[in-house]
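Here's the structure we're looking at; comments come further down.
Every protein chain except one is present and positioned as in the full complex.
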């Protein structure tokens, strides 16, 4: 059986590049030869043992590649096509999918819903940091990449761009809104870009790292605030002339930002949560106006599926957003362990690393 | 090869019961042994040659039955289970499906959309007026029937109930709305029931047949208006004290009702169209307020898929709606030609006919 | 200057019936002669000093009465008309009102938003537990009562019915949903009725008092669960066959119910919060699926304004809901102190008390 290289979770603090068989595919699957992939913040949680996955699992959920082989029942694609798939690969046929909630896909469950069930790659099935990837339910998840776009241009589509944009979309950002984004990592930066695409006219980015604040400006932030320089909540109230913001986007996953996020909302505003939390969250009574302030909190997992990918590729093709500035480093798959080390340490201004296979 | 009885479109004005092979199924399909089905108004259009289908096609799109056989890739069901499937059987994986528009499903098309493409049974593939039915994309379309519900209770789910309810849902009927439904055939009656379920407090049913108006009252109409006795538009304006209605539902498919439908809307109201039209439609300038009245026109095909079916079964199980009164006649499949004759002639107060197989 | 009787907040634990001048009105106001009003749970919070109001304020925000006098600029009403006004009386012209957020009305603020600013009666201006009431911004807030409805029938409109219904509306309850309502006081019972009006097919009421559970069944609950008899969360999961509910409505305002409320949601479900909280709230990490479960939390204050009142009156007129069963006791205004004592102690199965003026 042919073998391939893959980044495998061996144990806590050990993701190693090793060999394993090239995946077999079933009638609904596709086999993708990966050309470019990347490492996500979530992968670092896996590495550190903070998010449990099975030992031996291939990590990674951001695939760009070429169709090597198609299952007998896959429709609409052909071998050799250059494609992308989302980090979230909904089956298309679960009850969750059929009511527009594919990120909570539960095809094998009694009721068709499973919390975060849409996230499969590098979580419940082998992932994309490898030479080859089996894509489940390929008819619903493959999306052809236009020739005009390079791998690096589309590399953010599977997760970061889809997630970040969803922060603005779920918050229902609309023309003329004031929006703040808390934390300007890759997802927060994409939330900034998403808020701009939704028509926000005041977009405030909050972080502590000057380089990230600069990137935020390039992606649409009209203001940036340093979380450590003075009181960010007060500064945002000042920028909005005392009114507060319509939508406040949490992109870090911590109590301090969640709380500040709520404190800058105007009555009737929406807290849109993108962060992955590791502790119970506290809603401050005053900022929640005791439950009477028409405050909404919306949360969610990255949207996936081929129609989502198609739309994101369209945005990139239009030139409205260019996310290449997020790709700060490039490594070959052979050196992915080094890439993990760099990414985990957040050294050298790393934002996202393009992992290139030689295949 | 085993054979079965089926109602087959032979030629204009000829749907006959004949024998054909029991369908073969593929990996994504299921074979259903039909226990009960019915004839739809659309089938009469097919019969008369007004809606073109291929000669030799089995007609019918409202299946109730038992799983005889499952394709190898179908998940979540077992043979022998009592199930229903919608008239519309979305693939689940087309771009249309993935953005919540499964009735316009185009899995085999270049872009994943096809007008009315979700309607397959008795239209583009063999239908349900037979002893056996192949259900495409079964994982997305089969829905188990609770033991507490009889075939007759659930027989309206696949089409009539789903379509009628969608008239209220698409029109965004809400608590306290005034709603009018134009024409009280099976779909209009289900639109009345749907308007009630959405919280409308004034529900006006318009028809000319007293028995249908009586049924409308049983299903939630607070008022009925005879379209032929005086001016229905004026009468509706009188009932609403001059205000007009929030949502006006067209359930006939003719210019006269479409136009009256718009004339009773308050400014800012919504015309929800369920009718199948056979001619260009005219929007009267005055009723449309020259384009400035915030008038919306929404239209659509019956929603399908297993999650939709599950919800409709839940409604029936709750007892909130009972549609058995729509089933005015029962015939065995052997006598389906007689049933067609009765239904086409609209004699004997026929609303819907239960077709029972002996199988 | 003519004087009237009014229930006045004197000090913590002292609301007394006393005399004060009949209110003067300005050009935008109306003077209403109260015929019937009631006491709200919030008034008990005021009584106990838990919610601060100015000493000397007339309490009460649920007015039914007759127009005594109209300000010069009030349009669309005439003196002698029988009317109702909501507990929330939006100005109509603040930025909050003009974007559909009238409960957060801030006409006098810099930006037009003020948290809970729509609630004025018995909070920031004199209230309805008196012989006369000044209604601010009367053009936007008065609503004529149909002759067919008694004071007792409409007495829940200003607050309880509007609030309870909003729990279902904000949660976007739709046809076929499973819904649970936590705590069956007057607001929870109205949330049950609201869920039914929105088309829910499974409606579970949770409380500990058998009489309230009985009322819930009369208003549409399909199941009731005793919070103290076993594990309510498990029982709800059992009722929903392991799926969880689409919308979970918190109607008590405590951590235990808020938390249980979230635990019974299916992934992608909505927690609709009606409770008035007195402490920070904790969101359990697991029930929130670490932020990745597509869980939404929506909250809000009672919707007001004359269009809201008109719709609620329409619902009552249609007979779809009858809330008279909530009015368990009747007192004259002269004995309102006794009524407060009864209501505060929650003795004698009291739900709501009709306070009748002799005026």
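In order of appearance the chains are A, B and C, and numbering begins at 1 in each one.
Criterion: a residue touches a chain if its C-beta (ideal position, glycine included) is under 8 Å from a C-beta of that chain, and two chains touch if they have at least 3 such contacts.
As the structure is a prediction and not an experimental result, all values here were calculated from the model.
> Check the options C:23, C:102 or C:220 and report the residue that touches the missing chain.
With C:23, C:102 or C:220 as choices, the missing chain is touched by C:102.
> Of B:66, B:125 or B:281, which one is in contact with the hidden chain?
Considering all chains, including the one not shown, the answer is B:281.
> Give the residue, chosen from C:4, C:28 or C:46, that touches the chain omitted from the document.
Per the contact definition at the top, the residue touching the missing chain is C:28.
> Can you work out which residue in A:21, A:176, A:284 or A:349 touches the chain that's missing from view?
Of these options, the touching residue for the absent chain is A:176.
> Hey, which chain B residues sit against the chain that's not shown?
96, 99, 101, 103-104, 106, 110-111, 113-117, 119, 241-244, 253, 266-268, 273-285, 288-301
> Considering the entire assembly, which residues of chain C contact the chain that has been omitted?
The missing chain touches chain C at positions 26-28, 72-73, 75-76, 90-93, 95, 97-100, 102, 107-108, 112, 137, 139-140, 305-308, 310.
> Of the residues in chain A, which ones touch the absent chain?
165, 169, 174-178, 194, 196-199, 201-202, 222, 310-312, 314-315, 317-318, 320
Just so it is clear, only the chains that are shown with their structure count from here on.
> Same or different: at the chain A/chain C interface, is the fraction of residue numbers used by both copies above or below half?
same
> Superimpose the Cα atoms of chain B on the matching ones in chain C and note the rotation angle, 0 to 180, in steps of 5 degrees.
The best-fit rotation has an angle of 180 degrees.
> Please report how many Å separate the Cα centroid of chain A from that of chain C, as a whole number.
Chain centres of chain A and chain C, defined by C-alpha means, are spaced 41 Å apart.
> Quick check on chain A: which residues sit in contact with 2+ other chains?
In chain A, the residues touching two or more other chains are 99.
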